[in-house]
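With one protein chain removed, the remaining protein chains of the complex are shown where they sit.
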Amino acid sequence: MKFIKRLLLTGIKKSPWLLHFDCGSCNGCDIETLAVLTPVYDAERFGVINVGNPKHADIFLVTGTVNRKNQEILNNLYLQIPEPKVILAVGTCALSGGIFAEAPNVIGGVDKIIPVDIYIPGCPPKPEAILEGVLKSVELLEDKVKNGKI
Amino acid sequence: MPKTIIPFGPQHPVLPEPLHFSLTVEDEIVQEAIPGFGYVHRGLEKLCEIKDIHKMIQVVERVCGICSKIHALCYCEGIEQMMGVEVPPRAKYLRTIWSELHRMHSHLLWLGLFADSFGFESLFYHFWRIREKILDINEKTAGNRIIVSVNILGGVKRDLSTEDQKWILAELKEIENKLEEVKDTLFKDYTISKRTKGKGILSAEEALYLGAVGPVLRASGVAQDCRQLQYAAFSELDFEPVIAQEGDSFARMQVRYFELFQSIDLIRQALSKIPEGPISVKVKGYPEGENVFRVEQPRGEVFYYFKANGSKFLDRLRIRTPTFANVPALAKMLTGIELADVPVVILSIDPCISCTER
Amino acid sequence: MEKFSYKIINLQDLLTQVKELREKKYRLVSISCTQVEEKFELLYTFDLNLSLKHLKIIVAKDTPIPSLTCIYEGAFLLENEIQDQFGLSFAKLNIDYKGQLFYPEKNPLFLKNNK
Partner (left out) sequence: MPMFLKLFLFLLSPFAIGVILGIDRKLTAYLQSRIGPPIFQPFYDLFKLLGKESKTSDYWLSFCAYVYLCGAITCAFLFFLQADLLLIFFVQAVGSIFLVLGAFSVSSPFSQIGGQRELFQIIAYEPLLIAVIVGIYLVTGSFEISSIYKLNYPLLAKLPLLFLILTFALTIKLRKSPFDISASHHAHQEIVRGVFTEYSGSYLAIVELAHWFELVFILGLISLFWANSFFMSTILVFLTYFLEIIVDNITSRLTWRFMLKNAWSVGIILALINLIWLYKG
């Protein structure tokens, strides 16, 4: 059974579904993430769909800083995504808190709450960079499948 | 059917942002809508106590990525007014040009998301394709696509060369043509008017009473636009606020669509009148006292309150953003509508949650 | 742009003054709170046809401030925000988040000696 599952999952690199969560960012990274899906960059070429439902997602794309109120939601969404999954932190804020690191209600980067696989720096990162990150995460997904970590 | 409480957000496919509404729904009719906040709150107003007045420009630019340039404009003009700094005329014009470009990018973004909210995917993609042109202009002239950091206290950082100006005019012409193309679809399509006309009606009286600002207010027939306050170079440019009478989602779309043309016109005027000269002056010393400043953002009036004590750091910086002012009106509009119309009505105020919570 | 000036009024006169402004069709723009040592300054800003009017009250931490929500319904957000950030309390708020609008628990982070 496990073997069949793994065989089926070899196709995962061709169909990475994405869940985007704005976790307290300034919108800059969010609109760039959305721009990745629109005509000029067209991530659907690679089978990427923004599903908006954690239960259907493979890639969890998080932008922005973590604060006291959204840390729980971030964790919930993370737990709802079925394996195998990859977590992508987009933008300086998601990496470390960025310019807001010292603000009173900011806890810090996304990796303080959930494990992060790929970091994309930039304020905001350009859509090309986000697309590159998504494709890198696809490779990572494939690795996870091959190493039997499902 | 019993009452169901539907959580709209904080993570939701229609909204890129974590706005939260608890909707009490009966037969798919919303009975009560209570907004919930705090998912984007960072408390950046307090950063003014540890970052000096020059560094704060970068912070206020990140109040919201979509209107970052205009936040910085408001902050700079407010502090300059307190300190009595006279900005060179060329800098004023450049500020105007960039802020209008920003308004266009924000409105195009909104038109796309709005089309998405009623399930018109191809229109969404179309607007976002047009928007990329503005982002190209931003990238070429200011070095970044979205967070355009050109303002400093006393002027601007970057200049526009003559070639750049010519190129901007050529691009604007193309954008104008592309916008004309979608006009018929936007205003005459049966399904669009079916989904937007008469949804989320707000009368002028109610709008003023609930403190609505910007396109929400103007779509209810109140001709109030903070650009009439003549900050930056708006005193020398000729424009009329765009208004509509119906006060529904369709009227708000109409206002924003025509404001795009207004912005194109303003940029053209500014480029034809722009004087030669320096682009910034040196600012010495630190501000003291209190001041308020208002500018018009794509979403409406943004209000800054400054309190300074003559030191490097501000005592208090308070930002009242347009979405914050529009939320009470939104909560009112949401009661009594169908669940299917909720995303349409929420988007019709152009919510910007990172602005709202700061 | 007009010059900034404000009028300091007593806490008891607030509601009557605001009611007068409401009758003149003023729009509530903002309430800005500033901590000045142990006291708090609340700046109420109103707008009529793009000209501003400011009223200021100075209160101590424990004094309950009358809520404007009986005059301007939309003031609840502004007041809840101040309640959250500075730990002040407003009397007769129509929608009271009890200090949990922005934070999961009561924690006035904007107080000067808090952080």
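Quick notes on this one:
The chains carry the letters A, B and C, assigned in the order they are written, with residues numbered from 1 in each.
Note that in this section a contact is a pair of C-beta atoms (placed from the backbone, for glycine too) under 8 Å apart; a residue touches a chain by one contact, two chains touch by 3 or more.
All of these numbers come straight from a predicted model, not from anything done at the bench.
Although it is not drawn, the missing chain touches A, B when the whole complex is taken into account. Only one of B:191, B:311 or B:335 touches the absent chain when the whole complex is considered: B:191. Screening A:9, A:101 or A:114 against the full complex identifies A:9 as the residue touching the chain left out. One chain of the complex is left out; on subunit A, the residues touching it are 4-9, 11-12, 14-15, 17, 38-39, 42, 44-47, 49-53, 55-56, 58, 80, 82-84, 150. Subunit B meets the missing chain through residues 1, 4-8, 12-14, 25, 28, 115-126, 129, 185, 189, 191-192, 194-195, 338-343.
Note that in this section only the chains that are shown with their structure count from here on.
Taking the mean of the C-alpha atoms as each chain's centre, subunit B and subunit C sit 25 Å apart. The centroid of the Cα atoms in subunit A and the matching centroid in subunit B are 27 Å apart. For subunit B, the set of residues that touch two or more other chains comprises 38, 41, 43, 46. Residue numbers of subunit A whose C-beta contacts span two or more other chains: 68-69, 104-105. Per the touch definition, subunit B reaches subunit C in the complex via residues 34-35, 37-38, 41, 43, 45-46, 81, 208-211, 224, 226, 228-231, 290-294, 301, 303, 305, 307, 315-316, 318, 320, 324-325, 327-329, 332, 357.
Remark: subunit A residues 68-69, 72, 104-105 touch subunit C in the complex. For subunit C in complex with subunit A, the touching residues are 102-105, 107, 109-110, 114-115.
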